[in-house]
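Missing here is one protein chain; the remaining ones are kept as they sit in the complex.
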Amino acid sequence: MTKKIIGVFGPGNVSEADDEWQAAASVGQQLARRDCVVLTGGLGGIMTAASKGAREAGGITIGILPGTRISSPANSYVDIPVFTGMGEARNAINVKSCDAAIAIGGEYGTLSEIALALKAGCPIVLFNSWSLTPFGGRGLPGPLIASSPEEAVAMALTAAANE
Amino acid sequence: MTKKIIGVFGPGNVSEADDEWQAAASVGQQLARRDCVVLTGGLGGIMTAASKGAREAGGITIGILPGTRISSPANSYVDIPVFTGMGEARNAINVKSCDAAIAIGGEYGTLSEIALALKAGCPIVLFNSWSLTPFGGRGLPGPLIASSPEEAVAMALTAAANE
Amino acid sequence: MTKKIIGVFGPGNVSEADDEWQAAASVGQQLARRDCVVLTGGLGGIMTAASKGAREAGGITIGILPGTRISSPANSYVDIPVFTGMGEARNAINVKSCDAAIAIGGEYGTLSEIALALKAGCPIVLFNSWSLTPFGGRGLPGPLIASSPEEAVAMALTAAANE
Partner (left out) sequence: MTKKIIGVFGPGNVSEADDEWQAAASVGQQLARRDCVVLTGGLGGIMTAASKGAREAGGITIGILPGTRISSPANSYVDIPVFTGMGEARNAINVKSCDAAIAIGGEYGTLSEIALALKAGCPIVLFNSWSLTPFGGRGLPGPLIASSPEEAVAMALTAAANE
């Protein structure tokens, strides 16, 4: 049986002292305990925190890197690095390869992953992330909003089970 | 001398009766008159409207298509179709290839282009498009906001001149 | 410690009765026994044979797919499917993500992977595959040529160890 692959997306410029780092580490850990593979962009900040949490709980981690093994090596908690050499366009691969995803915090790279996930039909849960309002309040199906790391994991697993 | 390339981004499901179509056609026309090349995603809705406006004003139009010439042919106002075969990942190419861009209306594909533009440092002007609020109000440099098609063109040209 | 990732490339239109299928299955098995992760394009033929061989020997298998989980599902021996949605352009990802690779048989997709591997500096071993002659006999560093599946595996592992 194939394991579920859950993405954890977020900015690279978050450090261990930040709340978002702790949230991402907790999310990674919980996902690994539920027997999910954790997929990230393979770099620092949220991507490292989630991979580290998953690794420490015995999980498998994938990193989809923007560059090559020379230009953008994976963080040391990535078991399986995939080097795309295509920059931010790799964000489209991230969302296509997950059963569901969780975005934590976020700058513009994360915003593009949220948008690409919604476009691709990949269920996406936001925790302390972007607030989005389409012009004219059009009724687009939006992201799920979680109020804790635990709720984010629960929402993502439920959505992934329905895929 | 190389002409400036200005992107016009927006959803494919807009029809000629919609205000956004008229805005996109006007933007395309104004850009062509200012001797800019108009770059779009090459499909329908806003992409057709902007290309049509530019073509009718004697401009050159490029379309960066998500599929192949069989699966996703360009609209008939695209002079130079580029077939990427890479789906929404082509949005990353759109923003890298423009001197500046204008987003009109927008669903999630457009939102991803806005985010990728801001990430890549491509100046982007929004007209009747998304309202974005990062969590915690972090001071990210945001998009430019225009209140008319004319202002959108003026802002994009000023930004492109400074590139 | 990160495991070595070895690619196995070859055409999708090979069936179990073909010699190349048996060679690919043997290569996959040997690589898994040497504790390597086996990376393929995730589809049929050589890609299925190599993944099946690796899986049966207890190894981990990755598939880098050209489409989405709907349009191009992975074969059932892929543990970790990565859906790129970018068609043959995904071949460039395959070669960037391997420590070394083995090509078996091959049509034009495989030829592109051989060329992209040589361009990217990924060591590539050919078994019963293309014969390539540059115009004018220019002294380009070429692929390694193996005369058996065993030799192909030995050559790939030696090359990967030197990466």
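Labels A, B and C are assigned to the chains in the order they are written; within every chain, residues are numbered from 1.
Definition applied: a contact is a pair of C-beta atoms (placed from the backbone, for glycine too) under 8 Å apart; a residue touches a chain by one contact, two chains touch by 3 or more.
These numbers come from a predicted model, not from an experiment.
> Which listed residue, B:Q29, B:T84 or B:N128, touches the chain dropped from view?
B:T84
> For the chain not shown, which residue from A:M86, A:L132 or A:M155 touches it across the whole complex?
The single option touching the absent chain is A:M86.
> Among B:I93, B:I114 or B:A160, exactly one should touch the missing chain; which is it?
B:I93
> Provide the residue numbers of subunit A that touch the chain removed from this figure.
So the residues of subunit A touching the missing chain come out as 68, 84-89.
> For review purposes, identify every residue of subunit C that touches the missing chain, sorted by number.
Residue positions of subunit C that touch the missing chain: 86-93, 105-109, 111-112, 114-116, 118-120, 128-136, 138, 140.
> Determine and list the subunit B residues touching the chain excluded from the picture.
The missing chain touches subunit B at positions 2-3, 5, 37, 60, 62, 64, 68-69, 79-86, 92-93, 96-97, 120.
Keep in mind that, in the parts below, only the chains that are shown with their structure count from here on.
> Could you check if the interface between copies subunit A and subunit C is built from the same residues on both sides, meaning over half shared, or from different ones?
On the two sides of the subunit C and subunit A interface, the residue numbers are mostly the same, over half being shared.
> Taking the mean of each chain's Cα atoms, which chain ends up nearest the overall Cα mean?
Centroid comparison flags A as closest.
> Rounded to the nearest whole Å, what is the centre-to-centre distance of subunit A and subunit C, using the mean of the C-alpha atoms as each centre?
The computed centroid separation for subunit A versus subunit C comes out at 28 Å.
> For subunit B and subunit C, let me know how many angstrom lie between their CA-based centres, rounded off.
39
> Residues of subunit A that contact two or more other chains, please.
Residues 86, 92-93, 120 of subunit A each touch two or more of the other chains.
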